[in-house]
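Right, I'll just put the structure down here and ask away after.
This view holds just a subset of the chains, kept in their places.
The chains carry the letters A and B, assigned in the order they are written, with residues numbered from 1 in each.
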């Protein structure tokens, strides 16, 4: 089995992105499944192109993109992506779409077909704070999640896809007052637990 | 040099206390100073007796008590202790004093004579969130901090004394929503950085 993990580069003035930092700290294999790790740019279109390219080349059974959601207290698998771009700040290429449809022939929303509640429980069982999120926002993270699920519906119906948001790493909040964070190693372990849960369910369904 | 580190046992329904868990993970020596680690009960009087006994026996140059302050986002050295007990919940022996003076012959408040701002900076330099706290509350933590500083004034004027509050460990907030936490290992590293700063300043002053 192949699992594609895509983590964002830094944005919003940060010098690192805990999503990509955490992915790099994961092993090469989990439960016998091979992990493909790619860094994606904070540009909806380019990030999606990179993921789509990997999906066509490697045909992973599971695709999970991971991004930073500063201000959250734990690791939050996302339930659903919306067919809308409404960026509060420009992406790293300077684009800032407002109330724009992502794919004209896409559904208004796609629900992740990953076992998101199992993933939350797996993270908690591993000892880390987690909860199910009902909103991936309307920024690049939502764009990428929506795009993955759009491609799954159109071209890869047997693939599992979803998105996980992670809090700031502890080192990012040193100068921020009253901002929650997690250890980078804990974020990595939490993601590993979530990926494990996704792999387990996929194995059962095969 | 000897450094006494006193960490509380669990209270308030928790099964662990990150303060004591973190102390146990510290090395035996920091910068050549020997660490004496003791667990103290969540009882103002008994905790203080235990610390006072160690102070008389070992004559540490530095005494730091460490407690859990659930809800805080980072590690917070305390600036000052108040001469008041006003417990919101009973301590682990069932005592719940209200608006009671701790020591009738004590000052209304004692400021820590540790380099609390250096300690905050040292924790941040190590990559962990920290800030200086102006209130240790009016529970057992404040009682112990006040008692330590009271004994310093009365009997050990050359000793440095203070208190550090730490957030919940990540594993404690798994079932709590929107509650900040830190990794236990990060808490331990943050305390080590703070203790190091206290030792450095004490060495300069000797």
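The definition used in the following text is that contacts are C-beta pairs under 8 Å (C-beta built on N, C-alpha and C of every residue); 3 or more make two chains touch, one makes a residue touch a chain.
Small disclaimer: the values here were computed from a predicted structure and weren't measured.
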| item | value |
| --- | --- |
| Assembly copy number, counted for this structure file with 2 shown | 4 |
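By definition in this document, only the chains that are shown with their structure count from here on.
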| item | value |
| --- | --- |
| Degree value of the rotation bringing subunit A onto subunit B, based on Cα positions, nearest 5 | 180 |
| Rounded Å distance, subunit A centre to subunit B centre (Cα mean) | 39 |
| Residues of subunit B defined as touching subunit A within the complex | 73-74, 124, 127-131, 170-171, 173-183, 185-186 |
